[in-house]
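This structure is in structure tokens; I'll ask about it shortly.
The other protein chains are all here in position, but one chain of the complex has been omitted.
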Amino acid sequence: MTVTVALIVLVAMLVFGLPVALAMAVSGATGLYMFGGWPILQGILKTSPLSTANDYEIITIPMFLLMAEFVIISGVANDLFRAATVWVGRLRGGVAMATALAGAGFGAISGSSTAAAATLASTSIPAMLKEGYEPKLACGVVAISGTLAMLIPPSIALILYGIIADIPIGALLIGGIIPGIIVTFTIILTIAFLVWRDPSVAPVGKSYTIREKFASLNRVGLVLILFFAVTGTIYSGIATPTEASGIGAFCAMLIAAWERKLSLTNLLRALRSAAQTTCMVLFIILGAHIFGYFFTLTRVTNDITTWVGGLDASHGMILAVILLGYLILGFFMDQIAILILTVPVVLPLILDMGYDPVWFGVLVVVTAEVGMVTPPLGMNVFVVARYTRRPLGELFRGVAPHVWAHLIVIALLAAFPAITLWLPSTMR
Amino acid sequence: MAAPGEPQLPLNAPSAWLARVETVLVALSAIALAGIMCTVMLDVVLRYVFHAPLVWSYDLIGLYLVGAVFFFALSDTMQQHGHIALDVFVPLIPFRLRHAAQSAGFAASTLLLAAITWLEYGQAVQALVADNRIAGIVPFQTWVAHAVLALGMGVLVLRCAYRTLFHALSAVTGRDMVELPPPPVTSTAGLESAE
Partner (left out) sequence: QEVTLRLADSLPVGHYMTTGVADPLMAKTKEMTGDKVAFEHFPAEQLGKAKDMLSLVQSGVADIAYVGASYSADKLPLSSVGELPEAFSNSCEGTKAFWSVAKPGGALDVAEYQPEGVRALAVLVLSPYQLFVHGDLAGIGDVNGMKVRVTGAPKIAAIQKLGGVPVNVPGPEAREALSRGTVDAIAFPIASIKPYDLAPHIKTATKGLNFGSFVATWMISQAKYDSLPEDVQKALTEAGEAATLNGCEATDASTEEDFKFVAEQGVTFVDLPAADLDTLQGVMSSVGDEWAADLDGRGKPGTDILNAFRAGLKSE
């Protein structure tokens, strides 16, 4: 009964367009009040807001967002995309494939999927539309390519999973590399399939000489600097993964200044924008905490896991049920909220079945990626819509083929843990 | 209604007054954000090059700065429609019902956030009186963290109360009298001018 009321409040507030964070906080608080009255509710309200913010490790979120802001200001994102276009050359759908490559490249320096989608949307969509790409295809590839940033290290999602699950973040980040490459090629293959099926959706690209190809790389040096600032400092031990995000932001700021693009106005706008996005993310996490404590106190999460754990089914079946649950949650919920809500309850079950937590983390993040581009709550699609002003329905349809391709990748990663675990195992 | 990508301008005097407070707070949030970036950078350089890291950076960032970034940006982010909301169903809902429901939703939110603000204010006073400090090399006082939360959340309470009132007024008068998020554009116009 209590749970039903809380869920009704949640759904009603979401449908009427109230902020997701408020919807979760109010519905969770309603449930807590019905469960234990004011004493219990005030107990939760006294602790969860401050402890959402009193956390050193959470700085990866604002730092990577700030870094993305500086990268856009500096023009490096544009250069990266242009170089990829030149190298892919005259293939039909080449610019779309270049978008996937640029997404992977930007993923290697940024940990935030929405930041990556924003960067790609502002650089590659105008270029594709100018060349006569079908808008649906152009926007779809941008929305899905943005998700590469949360798989290819560094990744906020993987770092957050590591913090929640209390497992080494280094192994997780390394574990994301090969799946990230696989997803990149899956996106490219999906584009190839789409243009083969209907060549009218994308034109053939321009061809470039070898000289032009190498000339396009001269600006990629700046991206390499950022790559070493973030990923390099982690591997060399100069800094921890958490600190590397701050170093990345600082170096991106220096690059923007070096390129003479960093005016005081630009700097303030970047800081404010990153602060706002951080605030949005943390507010949703806070709402998810309040809602999550309500679910925990009423033993709902416990009952669900007990139910799943008690299923008379093979481990593979249980894993499939869990992943299906993540897909369904991804339709409606923010990925970070999903991680915080579910990992503490699901992970013990996974460990019980003898699965590897690093492998599961990567699997969960790939599955969560799908949620970034599925309706009704698909953060990356929203970001693309904000930059392009295209109708949401068209964007969701445009990204659909990539969702199907993604499901195949998930099945592959689930069936063959070695794909994920081989690279971390060489690090010992 | 704000145009996509453009800042939201206040629609009336109470909103404008609140927006001024929000601008001051979000400036502090931005400074705190820059502070985190510089502190981390300085800490790593001092440790790696000079073997002398800042002993207070971890506590300063974790206790004060992240909170300042988060809570001081809360209300400004609300005013600028930065808090993600589902916009899929909203256009399908009749005007007066939509505004009435939003007014109710913001009223409930105001109540909850006011409770949080009040509880945090109490904890700030308590921590100040008891001189509670963390066990760090620099024993930072904990009341500051509570006070930052209470202040940022308090302004958000005012913003939500404002939304409650003016959504209700919109429902009564049948006119938009409150800031609304930019609409999803369904025409194909404006493609070339996309940022």
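Read from first to last, the chains carry the letters A and B; within each, the first residue is number 1.
As a working rule, contacts are C-beta pairs under 8 Å (C-beta built on N, C-alpha and C of every residue); 3 or more make two chains touch, one makes a residue touch a chain.
The model shown is predicted, which means the values in this text are computed figures rather than measured ones.
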Tell me which of A:Pro19, A:Gly162 or A:Gly330 is the one touching the absent chain. A:Gly162
Which residue of A:Pro241, A:Gly287, A:Gly330 or A:Gly371 touches the chain not shown here: A:Pro241
State which residues belonging to chain A touch the missing partner chain. 36, 39-40, 42-44, 46-48, 51, 54, 56-57, 162-163, 166-170, 234-242, 293, 296-297, 299, 301, 344-345, 348, 428
In the complete complex, the non-displayed chain touches which residues of chain B? 47, 51-53, 55, 57-59, 127, 130-137, 139, 142
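Going forward, only the chains that are shown with their structure count from here on.
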Chain centre separation (chain A, chain B; CA means) in Å: 22
Provide the residue numbers of chain B that touch chain A in the complex, in ascending order. 4-5, 26, 29-31, 33-34, 36-41, 43-44, 48, 58, 61-63, 66-67, 69-74, 76-78, 80, 82-90, 93, 98, 101-102, 105-106, 108-109, 112, 115-116, 119-120, 123, 145-146, 149, 153, 160, 181-182, 184-186, 188, 190-192, 194-195
Can you tell me which positions in chain A touch chain B when the two form their complex? 12-23, 25-26, 29-30, 41-42, 45-46, 49-50, 52-56, 58-59, 62-63, 66, 122, 125-126, 129-130, 135, 233, 238-239, 243, 246-247, 249-250, 253, 268, 271-272, 274-280, 282-284, 334, 375-377, 379, 382, 385-392
